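One structure follows; several queries about it will come next.
For this view, one protein chain was removed and the others were kept in their places.
Letters are used for the chains, namely A and B, taken in the order the chains are written, and counting of residues starts over at 1 for each.
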Amino acid sequence: MLRMTKTHVSPGTPGSGPARRTPGFRAAAVGAALPLVLAACGSGSGTAEDGTWAPTEAIEITAPAATGGGWDTLARTGARLLEEEGLVDQSVQVVNKPGAGGAIGWAYVAGHGGDPHKLFVTSPPVLLVPMAGNSDHDHEDFTPIARLATDYMVYLVPADSDVETFDELAAQAESGEFSVGGGSGPGSMDHVALAGALTAAGTDPASANYIPFDGGGEAMTSLLGGHVDAAVVGTGEALGMLESGDMRAVGISSPERVEAVSDVPTLVEQDVDFTFDIWRGVMAPGDLDGAQVAYYEELFAELMDTEAWQEESARLGWTDAYQDSEEFGAFLDDTRDEYAEILTEVGLQ
Amino acid sequence: MGMLDQLLHGFSIALTPQNLLFVLIGVLAGTVIGILPGLGPMSAIALMIPIAYGMEPTSAIIMLAGVYYGAIFGGSTSSILLNAPGVAGTVATSFDGYPMALRGRAGKALAIAAISSFVGGTIGVVGLMAIAPGLASFAVSFGPTEYFALMVLGLTAVVSLGGNNLVKGLISAVVGVMTALVGIDSQTAIVRYTFDLPELYEGVEFLIVALGVFALAEVLVMLNRRGQGGARKGVTSLRLSGRELGRIAPPTLRSSVLGFFTGVLPGAGATVASFLSYSMEKKIARDGDTFGQGNPKGVAAPEAANNAAAVGSFVPLMTLGVPGSGTTAILLGALLVLGVTPGPTMLADNPDMFWGVVASMYVGSVVLLVLNLPLIPVFAKVLNTPRAVLVPLVVVFCVVGVYGLSFSVFDLGLLAAFGAVGFLMRRNGFPAAPLILGLILGGLMETNMRRALQISGGDWGVFASEPISAGLLAVALLSLLPALVRAVRGLRRGRVGPSSPEAATDAGAVPDGGSEDQAPTPRG
Partner (left out) sequence: MSDRTTTPNEAAAETVRSRPRRPWRPRAGVTPEQAFRFSPRTMGTAVGLFAIGYLVLAFQMPDYTAVSVPVQPSTLPRWLGVVLLVLAVLLFFQRAPVDEAAAADSTSTDGTSTDADPAQDAARLGRLADPRLEIGLFVGALVAYVALFEPLGFVLATALYLGSMTWYLGYRRHLVTATVALSLPFALYAAMTWGLGVVLPSGPLPF
């Protein structure tokens, strides 16, 4: 069954619960996918008794994209808030390493193995780009630090469309006459979100006519102009269109309804057993020791507790979805398996 | 009228001393950032967001509008003075702006750029206020089919930009399109011509090519050009005579309107607008054959168009909540961070903000004009720099620009390679403008063609059956007719005559005023 497991978001209650910030290093649970962390933890727990680790020089957050993109926004917002809120003693710098859908930036960070001052921001492409064979590094080469926030996909049709439910959309899509626009290329986020949902609805995702656009905005204008019949885009991007009533969402990929668009039914409600997160998180180079990971886990948990973060993330349409290093690592592995399954269905793997 | 009241209200917000100060800061910062190649309005706004954050939203937006205008103007400054376009939208400006500067008319070129930018911006703002809501349907009427036709129309300009050796012009254009195809194909995710270099997966950055074939190639030519290189003395006054103003007025107005409508289309933007208007004016003007050699109209047209387009791109943002260009995408982000959600409901829900933004854009463009006209002589002093100092400085300038854009040494290598290619092209009479045009429009053309065919299920008939697309394609065909006739006539007269290859073909830099007596073939 295609499901995003363990993606329980704690909506609206960000910094709650002491449990999530306990740096629990129950190594057994992590599984074989994180050998680097495991090794680090093994030795780290021995040395960490002296005390905790703290950065000794400026922290560098890499955005594996150009200035202005989603990763850049996350990196710069994070860096600014970390400094402004006085959470770090060192300065926090943002470095942009754009190119190859992120692969250039990942190669840069991977080249600094064991350097605890080089973080980078991450989201589903860190799984999808390596799967497409376009990166020399995948998520297993890095140490997960924390998952921070998430956003969801909505499935849009024009306001006057006959399509009322996701099942109807799926049936139409299978006919092949029905084109669905998305904001990214085949095999990437938007396509996976569509294909996974179609499979879960019992239709063949390979028969859908997916039209890749440059960004959700272009996909939505094409939908408005009647050039495509449906579109799959991030919730944040679609908010304006949904409010104005120009478009209707027949489903959202969240496990529960999302406050900002509370009248949009989830896929799960419609008996389509599929959820999809556009999660965002922070990772570090491989070979970090336990104390270092613990420091950053704590740091980002604190960051998310601040009012400033809450304000920012609300504006950017994100939902808090904190996971610590270990949970995040396991999540990444599960998610990758799920993506692989979806891509195989479409014939892209 | 309600609209006027609203606008006045907007102005009353924009014109407080405090906000005026922010406009001033924004315009100055934007101009400085824009002069650095690689840092266009997009980066300028992104980089100013942290500063804007924490300010009162209206003031912040007003400042960002100033940054936006300033950055565009800054880009034209480096285009004109150094042949190093800082922003994609100002590449076309360098075609005539730099030759003007070489002929000692840098002051005039900059003044024309400032004035036509102002006019373009103003007409754009008027258009935005008056017809924005109605334009939403125009913006969405363009789907992949229509974009394909628009790009084809744009590409026909190759023929007029190609100079008198059509074969060389077309070779340039084809190589430009080839360059555009490098990278992961957006429609199928198959890699093309990347030679397994991850640095090429996202394609070749446009600005690298532009800086290479324009700025670096020019530096190489400068290097072994005899004479002290100094056209560069005598930066003449920036004053324009009434006659000069009269000459550039019609192109400026036409290009403003064309630019505005092009900007409204979410997939086109300022760069496409500036090229479209440049080639349109070249065709219309009676002295069209002196375009590329320092014709003031060739500066006015793209400058008016790119500013009008910049404003036009606010239409989809404000009315649909969809960013029409990279820059408005950043601005959308900035607005969101400031707690403003642009979109279909903005005009109804938040008219203060809408009119505040409109008024502040207007104020921004006025301040830009007032601030920059006196600064022009200062900027133009650059040209008095001895060549031995200027040459390495231009190189550093390009290197910083490219590195600031991509943070990649690989891209610096590409820059050097394109510099060498551009130099060889210059030397052998291959015009650089078609290459740039092919690079900008070629990729968009292919993507949209394939999107359209994917939607239609492979039916090529859609391009003829959709009215807008059919109309645009017909115009494209018509605009090719004179060139075809000329080519046939030229052939009959005895082969294509490629005499004096650099004289008329090289839109990048043909400084000499000898065009009238030199241009061998009747053109235009």
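Observations, loosely collected:
Following the convention adopted for this analysis, a contact is a pair of C-beta atoms (placed from the backbone, for glycine too) under 8 Å apart; a residue touches a chain by one contact, two chains touch by 3 or more.
Since we're looking at a predicted model, the values are computed, not measured.
Touch with the chain that is not drawn comes from one residue among B:Gly134, B:Gly457 or B:Gly471, which is B:Gly457.
For the chain missing from the display, the contacting residue among B:Ala130, B:Val167 or B:Ala464 is B:Val167, taking the whole complex into account. The residue from A:Ala171, A:Ala206 or A:Ala260 that touches the chain not shown here is A:Ala206.
Residues 67, 76, 93-96, 186, 206, 209-210, 346-348 are the ones on chain A that touch the missing chain. One chain is missing from the display, and on chain B it is touched by residues 33, 36, 39, 43, 47, 50, 102-104, 165, 167-168, 170-171, 174-175, 177-178, 181, 185, 187-188, 190, 192-193, 216, 220-234, 384, 386-389, 391-393, 395-396, 399-400, 403-404, 407, 409, 412-413, 415-416, 419-420, 423-424, 427-429, 446, 449-450, 453-454, 456-458, 495-496, 498-503, 506, 510-514, 518.
Throughout what follows, only the chains that are shown with their structure count from here on.
A straight line joining the Cα centres of chain A and chain B is 35 Å long. Contacts from chain B toward chain A in the complex involve residues 42-43, 45-47, 49-50, 53, 139-145, 184-189, 191, 198-199, 201-202, 266-267, 316, 320-324, 326, 329-330, 333, 336-337, 339, 341-346, 405-408, 447, 451, 454-455, 457.
Against chain B, the residues of chain A that register as touching in their complex are 66-68, 72-73, 76, 80, 95-101, 103-104, 107, 132, 134-136, 176-177, 179, 185-188, 209, 211-215, 217-218, 220-222, 224-228, 239-241, 243-244, 246, 312, 315-316, 348.
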